[in-house]
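Of the protein chains in this complex, one is absent; all others appear in place.
To keep things simple, chains are lettered A and B as they appear, and every chain counts its residues starting from 1.
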Amino acid sequence: MSEEISPEMFKQLAALAALDLDQEQADYLRHELNQQLKAIHELAAIPLDDDLRITPHGIVYDQAISPTPREDVWQPCADPQKILNQAPQVEDQYIIVPDIPHEKLD
Amino acid sequence: MELCDLTAHEITEIIRSKQASAVEVLQSCLKRIAAVDGKPGSLDSAAESEEDRKKVHAFISVLEEDALQDAQKVDRMIQNGEDPGLLAGVPFSAKDVYCVEGTYTTAASKILANFKSPYTATTIQRLKEKGAILVGKVNLDEFTYGSSNESSAFKPIPRNPWNTAYVTGGSSGGSAASVAAGEVPLSLGTDTAGSIRQPAAFCGTVGCKPTYGRVSRYGIVAFASSLDCPGPLSRDVRDAALMLQAIAGADRYDSTAASLPVPNYLAALEDGVRGKRIGLSTDYFQISYPDPESGELLQKPVPDEILAAVQHAADILRDAGAEIIENVPMPNTRYAIPAFFVISRVEAASNLHRYDGVKYGYRGGKPGDDLLSMYRKTRNEGFGMQPKLRVLMGMYVSGAQYAEQYYNRALKVRAMIRRDFERIFDHKGSYRLDALLTPTTTTPAFQIGAMGGDSVLMQYADQFTVSANHAGIPGISLPAGFSNGLPIGIQLLGPDFSEASLLQIGRAFEKGSAAEPWRTMKPEVLK
Partner (left out) sequence: MTEYEVVIGLETHIQLNTTSKIFCSCKADSWDDEPNTNICPICSGLPGTLPVLNKAVVEKGVLLAKAMQAQIRMLSFFDRKNYFYPDLPKGYQISQYDLSLASGGYMDVPMPEGYIRRVNIHKLHLEEDAGKTKNAGNQRLIDFNRCGVPLIEMVTEPDLRSANEAAQYLIRLRQLLRWLNISEADMEKGHLRCDANVSVRPKGSDQLFTKTEIKNVNSIDNIRNAIEHEAQRQIREVSAGRRIVSWTLDWDEEKNELRKMRSKETEADYRYFRDPDLLPLRLSDQWLGDILCDFPELPLERRARFISQHNLPEYDADILTGERNFSDFFEAALGAYGGDPKKVSNYLINDILRMLNEKGLTANQLKITPAYLAQILKMVDDGKINTSTGKSLLDKVETSGESPESIVEREGLGLVSDDSAIRAVAEKIVASHPKEVETYRSGKETLIGWFTGQVMREMRGKADPQLATRILLELLKK
């Protein structure tokens, strides 16, 4: 059975996933992904019933157990500074990141 | 018997009756931790020494000062005749995915190693309000991805207290180990594919995955948002009931927390199983495993000692008055792992998107890098293999051209797994079960390193537990014996929100097996 994820495709995936992988890691990961896909293909053979309802959760959220939506009230965070203090680089209350690469166009 | 070896309910009694103080109980736990835990997990660990290999290493951080303050507060309340709450003075550990304000919440990953949470998870808040004492944060598989705790970036990884050459199981490995080694009577874990129940089984403790939505997920680093369940690990069933009582219920910070009233889990605990209908399914006595070449699913029977443990449990329950119904069909069980591969990865990849080095945690790269480079280096350097695998797979199977074939199909299979359970639990159906009795795991704990980086094999370790996550139903794992000195667990699965009933059945099994010789065995680290 041929590999589903080729090195080419893997490279694209890694870029999409924002991962800068070295070759050794890339090889291991690609191998594992393809092994997993073989297992996943088991799903392909299962006959699916037409009347199956897909729900986002396993349990059924009926009216009785669903919480009511939140009232529109302002409740400020006790200390937003604590959140900002977690950022790797902050200046004048702004979080600093490097610039996005730009393509110079005409 | 040391104070730290008592159950939580015994501890609350002792403290309320002033036979011991909360501080004394805490100190007993801290002493045990000092004796058996060894080096806490950290990023900068040197190679493991001989000494390390004999220790448990359950903890990443022990919060001694805070715990002492909390214990002193409980003692003051007792002195003043006030009630500190349901879990008065009970020390507990929390899997290091629970945000606790002012503490590092690492998810056992380099990418969060320096993240100090500015807020506290609802479950932790509730435990503290009820008098419980948070002793520290325990180790886990990185981002809860794994079934052995081996993938943690914080080394040394936890070791099984019964035989330290073996894994604790995962992902709540530190939780299970800390309870089994007598370091704390209770631990708060999470279960997405079996991550509470499987390590509980491997370490000989009780582990309960409540119904999805029974307990708030607010403040817990997410793996798969539609599958994650916070829950207790404990020494006995009553303790699990106590902890569940303390944490269950609606939460205005969690839209998926059911607004269903919480019953009294302790009220009917001792009522026995007369009239309860408990099923056995041959689908849970077969181990599925993929052919390494073709990927085709093959089957082989569970090991004899595991089968025997389940049958013995059935006998005990039958003697206690339950009706045992055999050959209950659960035909879609075998597809639970492939479906999980897809659904959990899609959600995990999305949940990992926020770790980008911008606003918290690790930031990689160097000055002069552009944003894209910064993202890629941050995530490459910050994530271990398991998060990387999940992100890549998640993106692949939810990509526009594959979503129908993989993701949507997996969701349908999940609906079929759910239907299997609805059928057997249906009051008006052919089986009308109160619970399904199964093994928790396919084998007892395996040796550290035995899986050899095989991610498929590792995932298949969860095959008996994961269907409950798909279906959302509750499950509990109970210690049921040993195989070559390593614990074996049995599992009870029940209908939505049937925790009270499962705990009741579990208690009956506990009582029925109370005199069995294996219950007096002690973990290797305590000898």
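Operating definition for what follows: contacts are C-beta pairs under 8 Å (C-beta built on N, C-alpha and C of every residue); 3 or more make two chains touch, one makes a residue touch a chain.
Since we're looking at a predicted model, the values are computed, not measured.
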Of B:V135, B:V358 or B:L392, the residue in touch with the unshown chain: B:V358
Among B:D5, B:D254, B:E305 or B:E323, residue touching the chain not depicted: B:D254
Option from A:E8, A:D50 or A:E71 whose C-beta touches the chain left out: A:E71
Absent chain, residues of chain A that touch it: 16, 18, 56-57, 61, 63, 66-77, 80, 83-84, 86, 91-100, 102-103, 105-106
Where the missing chain touches chain B, by residue: 97-99, 105, 107, 112, 115, 117-119, 121, 217-222, 224-226, 252-256, 346-347, 349-350, 352-356, 358-360, 371, 375, 395, 398-400, 403, 407
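Just so we're on the same page, only the chains that are shown with their structure count from here on.
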CA centroid of chain A to CA centroid of chain B, Å: 23
List of chain A residues in touch with chain B within their complex: 1, 5, 10, 13-14, 16-21, 25, 28-29, 32-33, 35-44, 46, 48-49, 52-61, 64-68, 70, 79, 82-83, 85-89, 95, 97-101
Chain B residues touching chain A - in the complex, by the definition given at the top: 115-116, 118, 211-213, 226-227, 250, 252, 255-260, 290, 292-297, 332, 334-335, 337-339, 341-342, 349, 356-361, 363, 365, 368-377, 379-380, 383, 385, 388-389, 391-393, 395-397, 405-406, 408-416, 418, 453-456, 459, 469-473, 496
